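For this depiction, one protein chain was excluded, whereas all remaining protein chains were kept in their positions.
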Amino acid sequence: MANQKLFDFDVDEVMDIFVLIKSADVRVAKNGKRFLALTFEDDSGELAGMYWDANDEDVSLFVPGKVVKLNAKRENYQGKPQVKITGLRLAKETEPHDPSYFLPHAPEKRSEIEAQIDQYIFEITQPTWNRIVRNLLQKHHEAFFTFPAAKTNHHAFAGGLSFHTLSILNLAKSVVSQYEGIDTALLYAGAILHDLGKTVELSGPVSTSYTVAGNLIGHISLVDGEIVAACQTLKIDAQQEDVLLLRHVILAHHGLLEYGSPVTPHLLEAEILHRLDELDASVMMIQGALGHTKPGEFSERIFGLDRRNFYKETDNDELKS
Amino acid sequence: MANQKLFDFDVDEVMDIFVLIKSADVRVAKNGKRFLALTFEDDSGELAGMYWDANDEDVSLFVPGKVVKLNAKRENYQGKPQVKITGLRLAKETEPHDPSYFLPHAPEKRSEIEAQIDQYIFEITQPTWNRIVRNLLQKHHEAFFTFPAAKTNHHAFAGGLSFHTLSILNLAKSVVSQYEGIDTALLYAGAILHDLGKTVELSGPVSTSYTVAGNLIGHISLVDGEIVAACQTLKIDAQQEDVLLLRHVILAHHGLLEYGSPVTPHLLEAEILHRLDELDASVMMIQGALGHTKPGEFSERIFGLDRRNFYKETDNDELKS
Amino acid sequence: MANQKLFDFDVDEVMDIFVLIKSADVRVAKNGKRFLALTFEDDSGELAGMYWDANDEDVSLFVPGKVVKLNAKRENYQGKPQVKITGLRLAKETEPHDPSYFLPHAPEKRSEIEAQIDQYIFEITQPTWNRIVRNLLQKHHEAFFTFPAAKTNHHAFAGGLSFHTLSILNLAKSVVSQYEGIDTALLYAGAILHDLGKTVELSGPVSTSYTVAGNLIGHISLVDGEIVAACQTLKIDAQQEDVLLLRHVILAHHGLLEYGSPVTPHLLEAEILHRLDELDASVMMIQGALGHTKPGEFSERIFGLDRRNFYKETDNDELKS
Amino acid sequence: MANQKLFDFDVDEVMDIFVLIKSADVRVAKNGKRFLALTFEDDSGELAGMYWDANDEDVSLFVPGKVVKLNAKRENYQGKPQVKITGLRLAKETEPHDPSYFLPHAPEKRSEIEAQIDQYIFEITQPTWNRIVRNLLQKHHEAFFTFPAAKTNHHAFAGGLSFHTLSILNLAKSVVSQYEGIDTALLYAGAILHDLGKTVELSGPVSTSYTVAGNLIGHISLVDGEIVAACQTLKIDAQQEDVLLLRHVILAHHGLLEYGSPVTPHLLEAEILHRLDELDASVMMIQGALGHTKPGEFSERIFGLDRRNFYKETDNDELKS
Amino acid sequence: MANQKLFDFDVDEVMDIFVLIKSADVRVAKNGKRFLALTFEDDSGELAGMYWDANDEDVSLFVPGKVVKLNAKRENYQGKPQVKITGLRLAKETEPHDPSYFLPHAPEKRSEIEAQIDQYIFEITQPTWNRIVRNLLQKHHEAFFTFPAAKTNHHAFAGGLSFHTLSILNLAKSVVSQYEGIDTALLYAGAILHDLGKTVELSGPVSTSYTVAGNLIGHISLVDGEIVAACQTLKIDAQQEDVLLLRHVILAHHGLLEYGSPVTPHLLEAEILHRLDELDASVMMIQGALGHTKPGEFSERIFGLDRRNFYKETDNDELKS
Partner (left out) sequence: MANQKLFDFDVDEVMDIFVLIKSADVRVAKNGKRFLALTFEDDSGELAGMYWDANDEDVSLFVPGKVVKLNAKRENYQGKPQVKITGLRLAKETEPHDPSYFLPHAPEKRSEIEAQIDQYIFEITQPTWNRIVRNLLQKHHEAFFTFPAAKTNHHAFAGGLSFHTLSILNLAKSVVSQYEGIDTALLYAGAILHDLGKTVELSGPVSTSYTVAGNLIGHISLVDGEIVAACQTLKIDAQQEDVLLLRHVILAHHGLLEYGSPVTPHLLEAEILHRLDELDASVMMIQGALGHTKPGEFSERIFGLDRRNFYKETDNDELKS
């Protein structure tokens, strides 16, 4: 049973597994007693459950980031899956207790992602951009390869930031081979740095939240500032054209002012990066939603895609190709 | 000189070449005499010029679609290039006089485009979609491979429709190889048919205009009707799921209701087709604009991209990669 | 008591009546037991109620579309009317048990609606339009005269589709008599067919939901496809002008692209049909809301009218006219 | 020739007729000499023409509102019809010289419009509303029956304001007979007063322009103020419910805040008046545009209808009904 | 303990204080018994609490506007502060029982506000505006100095209307002294009258709600009507320019049609009044939200400011200035 995951159980089945606490809110029930509204998580997904009649010790022990042994029954409440907790204790040192082990992860291994991104950096043959990219990736190395790409929505899993970056680079490679006149080095440099500011905007892979810098500055301006700082360190004039081009590609990557870019794309490479970013994010969100949908039904609505829901083809040999 | 093109001449240079009349408006000058406001075209681009004191014969001879021998001087008028006509006559039968020869063409040869699209049709392994695609492509074969993809904006050249379609198919192939869970047959079938309605919406490759059907119905509903008709011909139930999926992918390919799709994308393949369509159109429009722009300057504003202008990198070895 | 309706009871009054189950959701209460969240319906309106401690048999018996004997007390919960169920069983064969008997109905009898619409068809003197209208009305006859016009919002009652259609025809008749230059046959043909696609978009009069075709194609494109198919059956060229005009009037009847029309109105008759459709829908929604409102008070907010609420005049002889 | 109108002449035909000057701008030509850019008008429409080398006397004589004898040739300049002036002088006292004779007029005679509106007032049986309507119609009587409904756009002809009002009343009568629960008196009173503020907003039927009050207050608030003033005169409490209802119907008749209504409709009658106002204005604008359009062609774009153009059916017996 | 306020207690602390009932909704619990959802208020703020098992007498006694003796424990429920009621009775005549005593009040005393506004009226040296202002302020004197400026959002406390007005006048004074060409009298007159219509739009300082006149006419048109009425009383022509200017400044003070102004600002003074109104409202809303926020945290989201939340600086000597 030790290797079973949260989503391996059907409704009314009993579970006895190790999971991570993702969030924990202290509330007061109508009977006046405190309870904990918990969210449990492992790499199969996340489920909510109420821990009733919580005493002071419970409140101090069961906090986000802790691994726990969960005894519970799988249930449905108002159409949403949840667990009914029958027992809960912290994992012992002799048991699985490393939070990172329970986090959902990118579908590729970190070492493979790193190796592939390194290869792309090698193809940034323009020296200024190459130096800036190396400088910033070194500075934020650990965070870049462990952070998610978002708190929720797309790529909201450990390593999601670098996985999303690699995915865009792969798409970019196809685009570069299909059209003429694209500055490959600029596109690759922009792709690698475009979301690097998220290493400052977000708190980390466990219990991800927005930092004050994230809320007040945002990842676009944060990485722009980092580029300026890198130039000063590397004795590159931040006003020379190649730096302006790189800054523009990144500042404009949200495509529209309404989406938080202070400028709209005015370089071919900026336009392409923006569109590949949206394409990759869309596919990831839809894949995620369809993963929990049965053939012949519609998924839940996706907040990041204008609340659209997506239909999963009937599982039909005729339809298969 | 016979092989020179409209854009081979500098300002104040004299030209003596064959060109196509793209448009011709009869107007009255302030002195009360009629003149013709002409646009000349060859595969290097298009230029305007005024033909003063036009008599009745001139008006009847110099009409859109005719090849003419043009004697003129290249000029600039209020920042726009134009020609000052010094002589004009129809091309003789013994001279170049085939309009299609002067039309801008897709950068690939028609036979190559056909061969590649045929290969993609071969990969549509689902029988319903394969039969519908073959039926409609056969019905609109000639138009599909000669029409432009638009009156102006992107791919507004002879063969642009099939070239644009092939370009999307190539991008789709990359996307399919990168992500899991995409129905390749559906995506390819949708890509091939998505703009096929333009063979009814537009008048043809020469002097392209919108037909009444194009103005009143639009290419999206036109091709949707064609699919229903094809089903009736092929004795396929237009209400069965695979037909609904194909119709949806095509109906939704403009992405937003505001852009003329009667439904928004609710299939993964519909979302992908929409985004690849936009990506290819954007790249083509920007490439076109940058083609007339000097390094270190901004292009003219592109109407189809929110009137944004695009910057062309300084031609600098440092910047090249 | 047998003839009493759901809305004949005041708060705290006890009821013992036959009603239809409109919807039934299985949920789990905080105490871990299952219950059914039911909605009951008769032609006076609909009310919610919870059926606690539901066993497997209850869950399988009490499903949408079933007529039940309901013992309950009328209550208010957080400002919304509901019932507290004290007894519930299926209606016997010897009791009222025909669901259609309990559905809210159009205020006019079906036979009268049919007769009046027939008269309008008679006035479509243009042969192409007349044949298409007759063909499609025959094909979808039963559904057209029994379906509602919507799942919720306006005309969401059995027969609502044909009642709404007739109402627009009556308004159209007034407009045609007031202005010159309107093509009566085109306007009438468009009015009759404009929402016919709802016979495919919706599941039917009982427990109305959207079909997959409804979600992926939408009633506007569905009826457009039906017209193309009818032309093929009737050997009418779908590209001839009169067919294009009819398709346009129907495609454009939502008035704006944002509302799901793939083209905006470019015919006088299309503009008129769009405005009469909106007028009739607005009046029906407001009448419905005011029907549950006391004089001197505001109705609940109407979702389909930008969440506006409507004031009901004080019941005052002075104000009456 | 005396009875011929501006639009009775074909291109290149010579005209010798009396017309009204609608507008006159003094400009300087490239050769440094002054000229007058004139617009001539009679009840067939309006045409522009340039009066070259205007001396001081010309400038002072040829002003808006004057009737002139025009010798000219009909021409087309850049797709727009105009006249080439060969002679121009003021009309003499013994010739037609009354400006009102040359204004485009409502298609019905004033006396008939007055009689029909009087009949509707008779049907406003609620005393408060009846008294307010009578008071205000008496106060603005002459202007109400001679003003246009707008400077340009719909009903921009002498008597257009009352003609538009009557048209809405006729539509309202049909609506009242079709639906239940409408307060006829309120709807009629609102319809009669809804645009009465235009008698203050506009300068009059000849050379119509906006007054300072029109620009700073607008016709909606102007008539609202008039109602308050009428109440004070008639010793009616402006805060009593029936007055509030009437004010609301009129304040809300533009339907949306963006269109200048300070409140959105919250009465059934307000919603209906708003929709009939839009319907009548749309039909009038489209009829006007189609009046200058040939069968099988599109009209010019209509500014007041989102710049849409409208198609005129091919003049085909098959299409007729 | 008698002087303690609602917000003087920490979570889990017991309170025994006099407070005002701001709102009271009768509801039915899942066990079928009625309870009261109450909101208590004093000048420290407002808190919600449930009064379980309410009998008929409770329902009739505990209504909005009553002062009560509250025994309760301070709690948090789902992140929102509330009270758990342990005892509740009406205040006796010998105890504090005047509702106005418990209302949140403007931070300045009424007499001081009156005195300062009087001084500004003195500076309205233009006689028409001075007379209108005096007439209307006299007519609505008591309400103007006791009403809140809104039901919720900014200045939603007793005296808020006049306090907000004075605040704008003070800002206006600074602006007038900084720029040239501003008509001080017009700006002051407009500022004083701009929200006076709220004395009719709102029901009063206790349990503030919208009146029927408020819902159907709105405070902008209400005060515009009052100005017209005042002119009639004072024998001032409502069409003379100075009256039009004053009406415009007030009609336009919401700045955009979408915000309910029937005209946009077309006078310098109208533009300034609009911007100062927004500035003062924003500052008041943010100050209010930050008043309940700890240093280093974000406030709750402010509905009236696009749901933005505001950060309160860390309480740090370094940051202080």
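Order as written gives the chain letters A, B, C, D and E; numbering starts at 1 within each chain.
Keep this in mind: a residue touches a chain if its C-beta (ideal position, glycine included) is under 8 Å from a C-beta of that chain, and two chains touch if they have at least 3 such contacts.
No experiment lies behind these values; they were computed from the predicted model shown.
Screening D:215, D:240 or D:293 against the full complex identifies D:215 as the residue touching the chain left out. In the complete complex, the hidden chain is touched by one of A:14, A:63, A:115 or A:263, namely A:263.
By the touch criterion stated above, the residues of subunit B touching the omitted chain are 75-79, 84, 296, 298, 311. Touching residues on subunit E toward the chain that is not drawn are 124-129, 167, 170-171, 174-175, 178-181, 183-186, 241-242, 245, 264-268, 271-272, 275-276, 278-279, 282-283, 286-287, 290, 298, 305-306, 308-311, 313-314, 316, 318-321.
By the touch definition given at the top, subunit D reaches the unshown chain through residues 25-28, 32, 212, 215-216.
Following the convention adopted for this analysis, only the chains that are shown with their structure count from here on.
By the document's definition of touch, common neighbours of subunit D and subunit E comprise C.
Comparing chain pairs C-D and A-C, the larger number of C-beta contacts belongs to C-D. Looking across A-E, B-C or C-E, the interface that copies D-E in more than half of its residue contact pairs is found at B-C. Our note on geometry: subunit B versus subunit D, Cα centroid distance of 43 Å, whole angstroms.
Contact of a single residue of subunit E with at least two other chains is seen at positions 212, 215-216. Taken as a graph of touching chains, this assembly has some other topology, since it is neither a line, a ring, a star nor fully connected.
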